[in-house]
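What follows is a single structure, written as structure tokens, with notes after it.
Heads up, one of the protein chains got dropped from this complex, but the rest are sitting where they should.
Naming follows writing order (A, B and C), and every chain is counted from residue 1.
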Amino acid sequence: MTTPFANFQYEIYLAGLAGTVPELPTDLTQLEAHAQAAMTPEAFGYVAGGAGSEDTMRANLAAFRRWRIVPRMLRDVGERNLATTVLGTALPAPVLLAPVGVLSIVHAEAELAVARAAAGLGVPLVLSTAASTTLEDVAAAMGDTPRWFQLYWPKDADVTASLLARAEAAGYGAVVVTLDTWLLGWRPRDLRTAYLPFLRAEGIANYLSDPAFRAGLAAPPEEDRNAAIGHFLGMFSDPTVTWDSLAALRERTRLPIVLKGILHPDDARRAIDAGVDAVLVSNHGGRQVDGAVAALDALPRVVAAVDDGLPVLFDSGVRSGADVAKALALGARAVLLGRPYVYGLALAGEVGVRHVLRCLLAELDLTMALSGRTSVAQLNAELLVPAEDVSR
Amino acid sequence: MTTPFANFQYEIYLAGLAGTVPELPTDLTQLEAHAQAAMTPEAFGYVAGGAGSEDTMRANLAAFRRWRIVPRMLRDVGERNLATTVLGTALPAPVLLAPVGVLSIVHAEAELAVARAAAGLGVPLVLSTAASTTLEDVAAAMGDTPRWFQLYWPKDADVTASLLARAEAAGYGAVVVTLDTWLLGWRPRDLRTAYLPFLRAEGIANYLSDPAFRAGLAAPPEEDRNAAIGHFLGMFSDPTVTWDSLAALRERTRLPIVLKGILHPDDARRAIDAGVDAVLVSNHGGRQVDGAVAALDALPRVVAAVDDGLPVLFDSGVRSGADVAKALALGARAVLLGRPYVYGLALAGEVGVRHVLRCLLAELDLTMALSGRTSVAQLNAELLVPAEDVSR
Amino acid sequence: MTTPFANFQYEIYLAGLAGTVPELPTDLTQLEAHAQAAMTPEAFGYVAGGAGSEDTMRANLAAFRRWRIVPRMLRDVGERNLATTVLGTALPAPVLLAPVGVLSIVHAEAELAVARAAAGLGVPLVLSTAASTTLEDVAAAMGDTPRWFQLYWPKDADVTASLLARAEAAGYGAVVVTLDTWLLGWRPRDLRTAYLPFLRAEGIANYLSDPAFRAGLAAPPEEDRNAAIGHFLGMFSDPTVTWDSLAALRERTRLPIVLKGILHPDDARRAIDAGVDAVLVSNHGGRQVDGAVAALDALPRVVAAVDDGLPVLFDSGVRSGADVAKALALGARAVLLGRPYVYGLALAGEVGVRHVLRCLLAELDLTMALSGRTSVAQLNAELLVPAEDVSR
Partner (left out) sequence: MTTPFANFQYEIYLAGLAGTVPELPTDLTQLEAHAQAAMTPEAFGYVAGGAGSEDTMRANLAAFRRWRIVPRMLRDVGERNLATTVLGTALPAPVLLAPVGVLSIVHAEAELAVARAAAGLGVPLVLSTAASTTLEDVAAAMGDTPRWFQLYWPKDADVTASLLARAEAAGYGAVVVTLDTWLLGWRPRDLRTAYLPFLRAEGIANYLSDPAFRAGLAAPPEEDRNAAIGHFLGMFSDPTVTWDSLAALRERTRLPIVLKGILHPDDARRAIDAGVDAVLVSNHGGRQVDGAVAALDALPRVVAAVDDGLPVLFDSGVRSGADVAKALALGARAVLLGRPYVYGLALAGEVGVRHVLRCLLAELDLTMALSGRTSVAQLNAELLVPAEDVSR
């Protein structure tokens, strides 16, 4: 056993012998259907839903089907090493947990359960600005395990500075700036029930606990909660931000900056010019622009554009270890996992998140081993052929 | 908020806080299923149905899925402007309401409800010749809001002249000549119930109120309705009309002329030669020729053929703001919305039409903003990539 | 109204006004579902079924979806002419009824009902060797309407000669030699119920009535039916027949010879060399070789190969007037309609066959008119574009 992720399947079979059979699905594409029963309709709609007709959400998944792995045989795969390093952060596997806001709507232990599960496996969490737990509490729960902080860039410079300072102080290793959510997308599942958790103060813990934010309030949020929510809504995001604005952010933090939401090669090139440290190819899981390009289809174009000038990360559509392998083969340095771990959280709290991660990483380990690869560096373009290429 | 269409999603969420949750779908692709329950089977079949096996109707929708939006990041999108001008008509957004006949079968207030909803948002209505309300009554309901008149070119020159004169007098700003319906298509849903509303005098209000038409009757329609219907049926449409016939029409009105139903590039070139003012790429929503090319597939070929010689409009398959953006990116100056607003009418009258328009335009505004575009002029070829291009 | 097929839709609407609404489907793609309830499970399986997994049967239909009609506007289509001529046979429209055996399993009046319906519209019937009615009785029922005779080439030269002589005497205008059924295909629907109607003497009327066949029997079939069936089975078809054998057939009849079942361009070229008069591109409706090329996909290759050296006919997959137009545009001189008329027969006998034909031809007339074509000669390559061509 070369990593904590190897041979999980044998553990399950042996547990079965002892009468302990796992109740959580091991095919992560079936997680959503299982999780629905464990969630309120509003929370399920919020997590599972996408923008508009959800065409991009479906396209994200379909794009993975258009690439096929060609395994190689008779290579010594007795020892595999899934480890990699991104922006100075050592990862046990090329996977991070994506920022997802307001996990309190999914499970009472919310981000703390996620943080503990991630820490248990050494997998970094990218904590959302819109978490329902403060970044300090999450940091405490993670101990030595690396974490990054995702930033919805507030309109208020003081709050921005305060959030960044807190993230630095709490040991977050990078800041992931989300570029695609200056306005909330058109999300019919939420619109149907008019469900926006932020309006109920869920997901603004980082604001309520922030000195700069509190300084802008006439009364403490404990006394006038609605005013605090209103103040938050007014500063949540600034659609006038441009590439020039990045310089200010660059000066305001010593942390590496990751730009999340890059889909166009020209934007990737601009990111290099802007002096950021990485780009993250993502369409926000199909939650923002319905009709947007599948994230995986955008990935190789972005990778070609940056031409090793920056590490390229990836999210939007990862549902299996094979998906991780494909994204890496197309040039991603690491991927972020989103909805699946949230479903694990909904189903079984910390245990569920851990289960989902172990399934994903065990399947990645097997995909590598059975394809004749022993390190993530070997997950390169030679791993894949386009589907249906033969008869064309 | 830069337009009346921006940020509608926040309004809905806030309304939800106040306990007022919208009952109408906000994913317009789900409108049809909702509307079916609110309509008679005959009316639903008439509106929802298409020609033959409805293959072209399905192809119209599928064609949009083959183009993907590539959003750009970090552009200042704080202010967007959806306005445009077509044939001298200023539009608040690149959308008009398509001509749909006999709306009395859908809702008691019929075209008047549509006219009021359109006027409330400043969106032009293209009134059908076959409306169940006279063009004068619709004009009165619209006030200062622009409107166009759609013409099913009658065989009788006097009636043609009279209709055009009335449209001019009532302030209609253009005449849209439908070219693809000289004969009624083969529509199995209607044939099954032998449902042709015109046979019941619905949809011939413009004829019954027309002096030239009445002059051709032996008795006033109030006295011999069946004779009036028969007279209407005999003159409804003239399949012998050719490009040469257009010259006569051109002389008969001072209004700009739009040719509706252009699908072939050569016909678009002939339209320029014929001196008309615009072409409208359309296959009548898949209601005329089953097996016809998807309208969106025809669009870029027509646009290339006219080469800026004429504005190109588009209908047939638009179901979302993303669809509007795609059609514009492929060269349409504006699009016409058909079935969705009729379903809105069926569900909630004027309120329903208004809801559908606001959803569509809010989604368009968001699609623009989140794609880094601030004006409709920026919805050009750079917005899109073909789907599945990467792995081929 | 330019043909007996034009404007059928208006007749139906007017009949509806009079309270007479048609009960038969007018979307012929829905005929099969309707007909199932009117047929025994065995007969339905026999007609609806195909070879193996029925993959080719499905491919036949799907191939039509890959071509799209591009209508032309503003041409005078007031008068259309669907007539054409094939092998000296004048057809009111480019459609014949395909040979289908043993129609007695579908309706008591069997081929006679079909013959009367066909004759009523002037549409030729290609009578199957395996009809349950003698070719003389069918000829009598058709009067002056043209008919052709389909030949399953018996192993017995005398019977072959006798059948051909009878067909000539009864006024059949061509002989259609089926090349793809020397052995019966693997048909799971029939194998499940072990249903082979010939074993019950259904479909061998032409043999039982044949003097050369009867001469080979020890006792008349009226006395020993099983022996007659056995004798039939032994001579039904000869898999050793080759191109050389055609010379003998060519000498044995003065009728034009059509080779049915050509799918490969080289076979089409050999057909020219062999001196036959036409080829019929067909995969037997997907009933013989599962996995075979869709007939419509084979059509343009065969047309290119014969290069006007022979007329090319087509069957396998035609379900609508649009399908007829597409096959003609791809080079077919005329098409044969199969299963749909059998379903019409099952549903309503002669009336049902007539209904199906009128629907098909009315839709063809409308497809032509609304596409700007007035004659079948205008249904050429310019009518079509490949589907999905734009975004590739």
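We adopt the following convention: contacts are C-beta pairs under 8 Å (C-beta built on N, C-alpha and C of every residue); 3 or more make two chains touch, one makes a residue touch a chain.
Since the model is a prediction, treat every value here as computed from it, not as a measurement.
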Report task. Please identify which of the visible chains the hidden chain touches across the whole complex. Result -> A, C
Requested in this report: May I ask which residue of C:Val21, C:Leu184, C:Ile272 or C:Val351 touches the chain that does not appear here?
Outcome: C:Leu184
**Report entry** Full-complex contact with the absent chain, from C:Phe5, C:Tyr195 or C:Phe232
**Finding:** C:Tyr195
Query raised in the report: Which residues does subunit A use to touch the chain missing from this display?
Result: 7, 9-10, 12-17, 21-22, 25-27, 29-30, 64-65, 67-78, 319-323, 325-326, 359, 362-363, 366-367, 369-371, 385, 387-392
Query raised in the report: In the complete complex, which positions of subunit C touch the hidden chain?
Result: 52-56, 59, 63, 66-67, 179-180, 182-188, 190-196, 199, 238-243, 245-246, 259, 261-264, 266-267, 270, 283, 288-294, 297-298, 300-301, 386-387, 389, 392
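FYI, only the chains that are shown with their structure count from here on.
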**Report entry** Angle of rotation relating subunit A to subunit B [CA atoms, steps of 5 degrees]
**Finding:** 90
Query raised in the report: Which whole number of Å gives the spacing of the CA centres of subunit A and subunit B?
Result: 42
